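Every protein chain but one is kept in place in this view of the complex.
As written, the chain order gives the labels A and B, with residue 1 at the start of each chain.
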Amino acid sequence: MPLLELREITKLFPGVLANDHVSMRLERGEIVALLGENGAGKSTLMNVVYGLLTADSGEIRVDDKPVKIKSPRQAIDLGIGMVHQHFMLIEPLTVTENIVLGREPGRYGVIDFAMARQRVREISERYSLIVDPDAKIIDLSVGMQQRVEILKALYQGARVLILDEPTAVLTPQEVTELFRVVRTLVDEGLSAVFITHKLEEVVAIADRILVMRDGAVVGETTPEATDEIGLARMMVGRDVVLRVEKGTSTRGATVLEVDDLHVADDRALEAVKGISFTVSGGEILAIAGVDGNGQRELVESIVGLRRPSSGVIALKGKDITHANARASIEAGVSHIPEDRHRRGLVLEFNLAENIILGDHRTPPAAKNGIMHPKAIIELARKRIADYDIRTPSERVTAENLSGGNQQKVVVAREIGRDPELLVAAQPTRGLDVGAIEFVHTQIIRERDAGKAVLLVSLELEEVLSLADRILVIYEGRIVKEFADADADAETLGYYMTGGGGSKFADDPAGKSAEKPLTGGQA
Amino acid sequence: MMLSNIITPDLFASALRMATPLALAAIGGTICERSGVVNIALEGIMLCGAFAGVAVTLAFGNPWLGILAAILAGVVIAAIHAFTSINLRSDQVVSGTAINILALGVTGFLMEIMYGHPGTTEAVVTIRPIFRFASESGNTTLGTIWHWINTVFLSHTPIVYAAVIIAVVAQWAMYHTRWGLHLRALGEHPRAVDTVGVSVLRGRWVAVLISGALAGLAGANLTLEQVGSFTENMTNGRGFIALAANIFGRWTPVGSYGASLLFGFADALQIKLQIFRGEINIPPQFFLMLPYVLTVVVLAGVVGRSVGPAAVGKPYEKK
Partner (left out) sequence: MSAAEAKPTPRRDWAVIVQKIGTPFASVVLAILIGSLIMWVSGYNPVKAFAALFQGSFGTPKAFGNTLLRSTPLILAGLGLAYGFRANLFNIGAEGQLFMGGLAAAWLGLVLVGQPWYVNLPVLLLAAMLAGAAWAFIPAILKARIGAHEVITTMMFTYIARYIVSWLVVGPLKDPGQIPQTRLLPAESQLPRIQGLFSDATLQAFPFLNLGRAHVGILVAIFFAVVVWLVLKYTTLGYENRAVGYNPFAAQTAGISVQWTTVKALCISGALAGLAGGVEVMGVHHRLFDQFSSGFGFTGIAVALLAKNHPIAVIPAALLFGAMSAGGGTMQLEADVPQKIILIVQALVIFFVAAEGIVTYFVKQRQKEATSNDAI
């Protein structure tokens, strides 16, 4: 008897069939992986199960009885727990407060915090998920926060644990730890649904694999019966080139020079602790690292959004350390921001207005403060054609474009400006395979045109396939440099998580790893 | 003008009185904003409470009924704000502004149709101080101390004490009860609250209604305990000062009360100083400006370091 069963679930959004008669079942003590690209309908399906969305048709059965799940409360009562991709944790509150939220022990509305803490401790010991019950969420690492999410589901009495892209924000070591935890839970009799688009994870963790594409289940298999290539083909519906074709390029003169840079984060803590490197023309330098190790602050200081506390940033020999964003653009720095909705686009602006964002003061867009609508439209049409932006016209507002086309607008603008240096921060986040290929091609083309590219990415796949040279950042320091050929995912992962950190701390050779880059131009 | 003529027990007693309507509204604002809803409407709600209190007291001769009516009026007006900003997801500041204009219109309109004239209503029976201890001070030290205690702390009307109790109780409740935990969570991350099965809509509604009740009570304090009649637009920006007090008090009830004390003291001081204006030759308008200037100064001094709830002002959409 399956613990959870979905029969013919259908969910229609305007213009999109998000779930098309999807059926699945989950047995006790089983881990089912839902594999699919962004937009394949995995999260929609699980949101239906968790009561955040209501299906248009279909049936959900728990313990072989049909149930209606209209709210998360009902899902929780049925023993379904969910760890969301974006954590549902309240940062200023404590671990205990977050875990017991909604089911607080106590009476007459008064919370018995001693009891609450006790229960949290019990559960965390039982599943060996150790956390400090009195710590505030904001002070915890991402991995710890995820642990709190899992504890929260367990506290609520989950028998089914839905994990939505749980590894997206984790270090390789934390991923290993998560897999161990999930295994333990399943051994204790729980079941888990593991949503992901990463092939290797599926193979590592799942008992059974359901592959989704365009809202429908296109295949079911087991890790034993297939491999990553086969899964990829099933997921995308065609053969996938797992690496972009990239020729050799000739390295030119130094374009960007960063020397002993120190940058503080929003909380005034030092996030970049003395980083030095150079990027040359015709070169893609990738900065690999786990999220939150100073990449954001590094990028923001280079593009003029954050003032470094000390150090030097120079572009073609010109000091731009204290340049603001405008001066940085004018000096020839382009920036594909990590969050296109927050920093890359004004969603309410139309495509033409977005195409000139940052170039809106200078010809052809404007002169002496007066804008030239005709020239702007002409430019927009040219970019639409050159970068294959799928839109009916340049007057469509950005919010009405698909994610891939939105990113094309950003890429078209930033590369179309013909910069000296392109800073690309997580340029393919949340894109489907087609759009990823497009962005990668553009970045390589930029390199081949002799421009300098600084790529910051959390995706090892992306780093390995694009980079000519790789720097690994860990806790605000560059801990290792690789020329392309020497790198592999395991070694990168080792350094990304502070492996070898102690060695670098007092070893002079470690110092040279922080400033190795004069020789790198050979 | 002697300093001893200014620093008298009744200056501090007056500060407590002046602080009371601000504090009640500010605590209301705190609760409302902690739930994620901005309440610019405090000003208008207070005005409606002030009017309802007077109207009912005039009709029935019982100021206690008046207080009840003021609270009720506050809740009703707040319900409009709750509906537009929570259910209709209107811009909360715009909705609050509309309520402030509505309050001016409704109170003025009702005044004219009920009493036949604009301006100020007849005087009402006001609520007396609870304790009435003799305060013959004599010249003994003990007598002076008693005189100070009696005047500063024991000379007040019920709502003045109620405000202190409300501040303490609200503070306790915010950090020790289910309601308080949900409230603190709502303003930070409503979706997280939703996903554990607690209703965001209901939580915010309750918070907005409570803020309405408190602002209504603040209005009752103004008319039924302090002034003794209703005048059009008599709140005179107190709702906005209360919002500043809430920020200065870092979104906590006791902090809001403390900040209100500061503003109340400024108000008491300017009233006191006006008595001596013949001697110091400063136009009264400059004293009247003082609370507003102080509000700006306080905001300029603390706002950068005082951070509000993360999701405040953002309408919540269930998926």
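By our rule, contacts are C-beta pairs under 8 Å (C-beta built on N, C-alpha and C of every residue); 3 or more make two chains touch, one makes a residue touch a chain.
Keep in mind that this is a model prediction, so the values were computed, not measured.
In terms of the touch definition stated at the top, the absent chain reaches A, B within the entire complex. Considering the full assembly, A:404 is the residue among A:102, A:294 or A:404 that touches the omitted chain. When the missing chain is restored to the complex, the residue among B:59, B:125, B:145 or B:289 that touches it is B:289. Considering the whole complex, the residue from A:18, A:169 or A:313 that touches the absent chain is A:18.
Panel shows chain B; residues 40, 80, 84, 87-91, 93-95, 97-99, 101-102, 104-106, 108-109, 112-113, 118, 236-237, 240-241, 243-244, 247, 283, 285-286, 288-289, 292-293, 295-296, 299-300, 303-304, 317, 319 of it touch the chain omitted from the view.
Although one chain is hidden here, its contacts on chain A can still be listed: residues 12-16, 18, 38-44, 47, 52-53, 85-86, 214, 303-305, 324-330, 335, 337, 342-349, 353, 357-358, 360-361, 366, 369-371, 373, 390-393, 395-396, 400-405, 430-432.
Keep in mind that, in the parts below, only the chains that are shown with their structure count from here on.
If each chain is reduced to the centroid of its CA atoms, chain A and chain B end up 46 Å from each other. Taken in their complex, chain A has these residues touching chain B: 47, 50, 52-53, 71-74, 76-77, 82, 84, 87-93, 97-98, 101-104, 106, 109-111, 113, 152, 156.
Taken in their complex, chain B has these residues touching chain A: 176-179, 181-182, 184-185, 188-189, 191-198, 310, 319.
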